[in-house]
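Of the protein chains in this complex, all but one are displayed in their positions.
Lettered A, B and C in written order, each chain numbered from 1.
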Amino acid sequence: MDPAENDKLTSTAVVETDEVLGPGQTYRSVSDRVSDMVLTWPIGYRWAAGLALALGLLFMLNVALGWVFTVGVGVWGINIPVGWGFAITNFVWWIGIGHAGTLISAFLLLMRQKWRTSINRFAEAMTIFAVACAGLFPLAHMGRPWLFFWLLPYPDTMGVWPQFRSPLVWDVFAVSTYLTVSLVFWYTGLIPDLATLRDRAKKRITKIIYGIVSLGWRGSAEHWSRYEMCSLLLAGLSTPLVVSVHTVVSFDFTIALVPGWHSTIFPPYFVAGAIYSGFAMVLTLAIPLRKYYHLEDFVTMKHLDFMGKVMLATGLVVAYAYVMEAFMAFYSGNTFDRYMMMNRFTGPYAKVFWTLIFCNLVGPQVLWFSKIRRNPWVLFAVSLVVQTGMWLERFVIIVTGLHRDFLPSSWGMFYPTRWDYMTFLGTLGLFFTLFYLFIRFLPMIAIHELRDLVHKTQHEKTAAH
Amino acid sequence: MAKVPALYGLMAEFETPEQLLEAAQRSRDDGYRRMDAYSPFAVEGLPEIVVSSHDKVPLAGIVLCGGLTGTLTGLVLQWYPNVVGYPLNIGGKPYFSWPSFIPIMFELTILFSALSAVFGMIILNDLPQPYHPVFNAPRFDLASRDRFFLCIETRDPKFDIDRTKDFLIGLDPVDVTEVES
Amino acid sequence: MNDSNNEMPASNLVQIGPKPVAEQRFWRSLDELEQTPAFQKGMKYEFPEGRVPKALTGQGGLTRRDILKLMGASAGLAGVTACTKLPPEKIVPYVRQPEEFVPGIPVFFATAMPLGGVGRGMLVESHMGRPTKVEGNPGHPSSLGSMDLFGQASVLTLYDPDRSQVPSHYGHVGSWEEFIAELGDHLAAERSTGGTGLRILTGAITSPTLADQIQGLLKDFPHANWHQYEPCGRDSVREGSRIAFGEYTNSVYRLNKADVVLSLDSDFMFAEPGGIRYARDFADRRRMPDPNATTNRLYVAESTPSITGSLADHRLQVRSCDVEALARAIAAAVGLAGAGSANAPAGVSADWITGVANDLKAHRGSSLVVAGDVQPPAVHALAHAMNEALGNAGQTVIYTAPVEANPTDETRSLKELVAAMDSGQVRTLIVMGVNPVYSSPADVPFLAAMQKVNFRVHLGLFHDETSAQCHWQIPEAHYLEAWGDLRSYDGTVSVVQPLIAPLYGGKSALEMVAILRGQTGASGHDMVRDYWQNQAPAAHLPVGTSGFEDFWETSLNNGWIEGTAYPARAGGAKAGANPAAGSPAPEGLELVLRPSPSVWDGCLASNAWLQELPQPFSKLTWDNALLMSPGNGIRLGLKQADVVKVRVDGREIAAPVFILPGQAANSLTLHLGYGRTVGAGLGTNVGANAYEIRTSDAPWIIAGVSVVKTADTHHLVTTQNSHLIEQQGHYVADEESESAFDRRVMRVASIDEFRRNPDFAADPPEMNTQAQSLYPPYDYSKGYQWGMSIDLNTCIGCNACVVACYAENNIAVVGKDEVDNGRDMQWIRVDTYYRGDIDDPEMYNEVVLCMHCENAPCEYVCPVGATMHNDEGLNLMIYNRCVGTRYCSNNCPYKVRRFNFKLYSDWTTPSLFPLRNPDVTVRSRGVMEKCSYCIQRIREAEINTERDGTTIKDGQVQTACQQTCPTQAIVFGDIRDPNSRVSQLKAQTRQYALLRELNVRPRTTYLARLRNPNPEIKG
Partner (left out) sequence: MPQVFHRSMNTISRVSSVGLVLVIGGLLYFCWAVNQSPYYTRAKLQLEQPVPFSHKHHTMDDGIDCRYCHTSVETSSFAGLPSTETCMTCHSQIWTNSVMLQPVRASYATGQSLEWARVNALPEFVYFNHSIHVKKGIGCTTCHGELGDMPITWKQNTLYMRWCIDCHKHPQEYVRPREDVFLPVYNPPKNQAELGKKLVAEYKIHSWTRCDTCHR
């Protein structure tokens, strides 16, 4: 996609607004606007080109994973002492990204934040796809991935069970629970919109497909009442779930005694970092989407502004965690922690560390300025910087902790191989492939909630008058 | 042999949720009990008016039971292998080292609760139900777009095709149609 | 399951015959062997050169196994299956079962292995007729039950797929009959002239029977000549003894009696024929069970860090060429008349000389001066004179007849042979067991001269550089395949018994000589037996034995022949035999050539275990390098891995630089044994060939070399990265070592400090976090509780344990690139740390293996419980349950876990299958592995004692590393039994645990290192 070209084409049509919804939107206009994106054929060439690129990356993922499964994880740069490299970095990164969606739909729903409406659907989709990408890595990083089912509790012919004290088993439960709950939450939200698509579709086959997946939704008041209750309950359940998932992921590190891993600050720090990177990904997706699908009325300046603020806030939490981590390393008097911290500052991976500090701490401070928060393309750039930073953060935690731990004799280095890079970039392919399919076949904004928003904003206006 | 389709009810179409609310309220005041309202989004206060019976087990109750089942499943799932099925000395920890069982118990609680909520909602709503008489209403596709419908069903004891139709017309709808069963 | 079929999947292909004890039983089915595809493939390519095991390339093609795995994976992904279906198997019994075998129970046989011609007594474990593991022979004076790395690795050479497998004629497959016929023609011609054109070249020979046979041959051919050349031979040792005593004399040291030892560039605990025994005797004086125990003191003057030097209380870094001056100065200081100048060489402080001399004088009769093999004869003569003057002769050193059957100046012998060949006198040359084309000094043109010989025959284990120049290459029988006898360092004779019939129909040197004598088909067994029956005087028959049969049986059973150790010779060094002081050593750089601590003189170059072994101190693998001090590196403007050309007298050799702390200033070291070009299997084209710069005049120490930097660098791979930091023109610190002492990983005190504070190594009480736990401790109060103690005060870092572990536990070799990636598979490793000035550091070795932590951090992170504890305190690793998350390794603070990142175990080379220990699972790809405290041995002992209704006695179970350890620094046993050796060691105040503050409660603990410095010597 070429943003400049698109800017020229559409710049005249853009009317930026500072409300959560553009002016003049009606029930019908929002319904038609969003459902038309799905029901209009043929497909756009930009979408097709994007999908082709994503499929190319996905193919690379297949090649990379095929090689990993054929030869072994030895094709990556991992070794003893650095037993985890890119794979677990990617896992934590994707899981982190996956946190924004459910948080937006659940936490902001509980908080009755109206601005969640336009972004929650694709944020949830992003969550699911990110968790799917993340889930790939624990599988792929195993030495014998064909035995992955030994991590699942089932009565086997050996009479043995998973080892439930291992954070990796907790991960299995946490990630699969998160994926399942996000999926049902997302689907629940989709049901009324699928009914809209069913009702608006012209072709019989389209009607049938959307008819099946919408379960025969007819908007009955009684249904709406249970539906709303269900959404509320799911939101209430998802909020602690979101917090727990990255907490459990952080347990992968905190439970271990590796210096730089064994830290009680990790759970809140990881959760904040997850929201930070998650919102960055939402912005990364939302800004081009609103541009190319002309959604400025739905994803307004106010949305960008709010998301910028959330990023700033979580970024500051992360910054606090960084400072505390360093402080505790020195204050504790623990030789190993001190060395680990000094090694991060000045060791072989110091450049990576300082890059991450720039990306996560320094760069995002521009978000203090509302002009920046309301400049989509600067915001887009910041979101990319933050995502880079968050990936590097996980890399630094994993690699600098391991590469020089307790016994100096076994210190080593981790150098990624081309298969490391291919696997990582390949999952971007998987993610974007799924995302491209999503924006083509499902409404990327929750239509029934938009209608509700139209209703509420009109109500407010009348009340104000 | 052509069969004359039975009537499911009478459907009045409104343009705004406020009109629908008012119409529903008036129908209820008029003694109608078997009716339902259809809207493109959840209209606040509407269910209280049109729904006459309450669920025997509320959704929240189902979710609570699901959640407790999940907790218990998590506990048994970890207690049994570690204490009975195949106890192993893992890093010198006791067989029943319950603090490390908490994460999974928590996750299963959430999982079971969430699934109970969704499946509870679907089952209580009697879904999937791809065929429903109200879809026979000619303009009912607008119910998922921008129109609000009130349907008084024939099984209402007070239902009388002419009287009810008159009553509905009196509510100032866009249109009133007969819905085949 | 422990039966033949399961142990060894190749049993259908290669039927292994039982071990021939009383009679030679050849492989029943050599014919069958020849039918195997692998064999035929080898035949097709004549010599399987450049054949690299798949595991080493790391990523071969997609094999059937991979496909099965992928199928398994996809089936698994489809959620179909739970475990693998076993393939159908065949089970094949004997036709006639040999009576001495019980299937499934290993048997041990005593034999001996030659290195440099000298024997070392050993016991070899045999599983169903396959030798799998070498141990020391507890009764044999040369080993006392220990073994060095060369002995441990020799079993791999036996099964080396790159061994010469058929007689070959000009590189083509020939037959025995053709060879015998052609040889017969040439011998007939020789016989007519009395053998004027017949020459035999061997290495150093100590074998009485072989020497007797050769003498017999020389009688048959009176004008024939026998030459001996040992590349890393002991010419200067012998010459030194001749100067001192007037005749060749062998020195046998009694280090257990020595209170003060001065080593003049001698690595006597490693690189000498008696090294294993010396290490034991020396260590026995260092055990320091309590602060008041007495100990010895070791002074080492050397140019490169040696295994002996690592235990030195005072280590003097000095150029090897300055050692003579140093020796003279010390000799003068101890009052030896005529020793020459008392001036110490430049850079050696006077108090070192006087300190050492006074210490020696104070311990008359209990001191010892040892000169190194690389030192010139004069230094040896001085050492003999000093020992005489100090009254040590007969006390700490005894003099005996030489162990060589025919001691000679081997370099001269080789030169004579070359001269004879060059002048065309030689018509038939038989080379046996040596590789002179590779290992001759550069100024001895062996290769060119041998081209003038009409008929050249090479008997060798490999088709090597010399074979390539010979008309016939005859596969030699490995010592585990042939009968023979050998003398060890003190003269004790061992009978070499074969454990297996020759895999490739090879012949021993003994049988070859018999063929030359026209006795084709004479059996080695008969020759050895006949020799001892006829030649051995009746006096040799031990008291109480009725006759030869008993004597023979006893000798075979014991592994040595009673009464063959040489008695001490009367008389000492001749007075005034001290050689005149030569000209002072020239200034500038010297180059010292030494046998490699891994592959010796190159004869072991194809041994992958040894190639992959991290060399002591440098931790270099799969290479040799020009070792250089940090100061020299700065002065010459050289960095690690820069390729330089070393030039002297118009010769030059290119080698990469390795900056090694502990190397003496202006002294460069290059190990021999690398740079093989033909027939060294995986060791081919590894490293630089130092023989190319060696001369017959200066075989070890080459003075006046110059170093020229080239633009190239060479990829050097080490297992422990030393992070020397270059700062303002000099190297400052090794960050790892600094951290190691900060972290108290290595704990050291002087004897005085130890006596003042016996608890110096103990952790402060607040670090003992044992009581602070959320959980109650596991009950380890019943049954056996296994634990280990490692005495850092006696560990010499010789790597024998590492190779023993390779052999015992089927450890895979991964190759240079994978080692570079940090993926070496050794379960036990020797860590080296430096302390003090990087240009003159103290060096410390620390053996690290799985600590078997009671609160094992690896266990609770494993998602499938593949690693867990048993109630005997063992941290178990269950390979077949492992899914390979590597979490356990990440969480191991000692980083002792090893992961099969790729398929490292060789599942495809049939000749390697019988090598494997059938009691240890061969690990596959994607599986974690680690030290198991040799659980197969524990389990075997447990089962046996349970069956007999007894209990395991202390010392009944030895781990492989413990058993082989020359200094017995490693002790394993039941820590619940207060009387066990390990319990008593752990009760010592020097005991400490690595990283105790982590509260992992390791079962392996260390005894802190002590130093016994001489207060007279400052600094």
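We adopt the following convention: a contact is a pair of C-beta atoms (placed from the backbone, for glycine too) under 8 Å apart; a residue touches a chain by one contact, two chains touch by 3 or more.
Model, not experiment: these values are computed from the prediction.
Displayed chains that the missing chain touches over the full complex: A, B, C (touch as defined at the top). The chain omitted from view is touched by exactly one of B:Y8, B:F41, B:F112 or B:F140, namely B:F140. Summary of contacts with the chain left out: across C:A244, C:V920, C:L995 or C:I1017, the touching residue is C:V920. In the complete complex, the hidden chain is touched by one of A:M60, A:V160 or A:M341, namely A:V160.
Across the interface with the omitted chain, chain B contributes residues 86-89, 128-131, 135-141.
Within the entire complex, the positions of chain A that touch the omitted partner chain are 156-160, 198-199, 207-208, 211-212, 215-216.
On the side of chain C, touch with the chain left out of the figure occurs at residues 1-7, 15, 28, 79-86, 88-97, 102-105, 868, 870-871, 874, 876, 878-881, 919-922, 932, 935-936, 939, 943, 946-947.
Everything below uses one rule, namely that only the chains that are shown with their structure count from here on.
The interface with the greater count of contacting C-beta pairs, when A-B is set against B-C, is A-B.
Chain A and chain C, compared by their mean Cα positions, are separated by 57 Å.
Each chain gets a centre from the mean of its Cα atoms; for chain A and chain B, those two points are 30 Å apart. Centroid to centroid, with C-alpha atoms defining each point, chain B and chain C lie 80 Å apart. Counting only residues that touch two or more partner chains, chain C has 857, 860, 862, 865, 868. Annotation for chain B: residues 88, 90-91, 93, 97, 100 touch two or more other chains. Put simply, chain B touches chain A in their complex at residues 17, 24, 36-43, 46-47, 49-51, 55, 58-60, 63, 77-78, 81-82, 85-86, 88, 90-91, 93, 97, 100-101, 103-104, 106-108, 110-111, 113-115, 117-118, 120-122, 124-125, 127-132, 134-135, 140-146. Residues 69-75, 77-84, 138, 141-151, 156-158, 160-163, 165-169, 172, 252, 255-258, 335-336, 339, 402, 405-413 of chain A are the ones touching chain C in the complex. Partner chain B is touched in their complex by these residues of chain A: 26-28, 31-32, 153, 159-165, 167, 169-170, 173-174, 177, 180-181, 184-185, 187-188, 192, 195-196, 198-200, 211-212, 215-230, 233-234, 237-238, 240-241, 244, 248, 251, 448-449, 451-452, 455.
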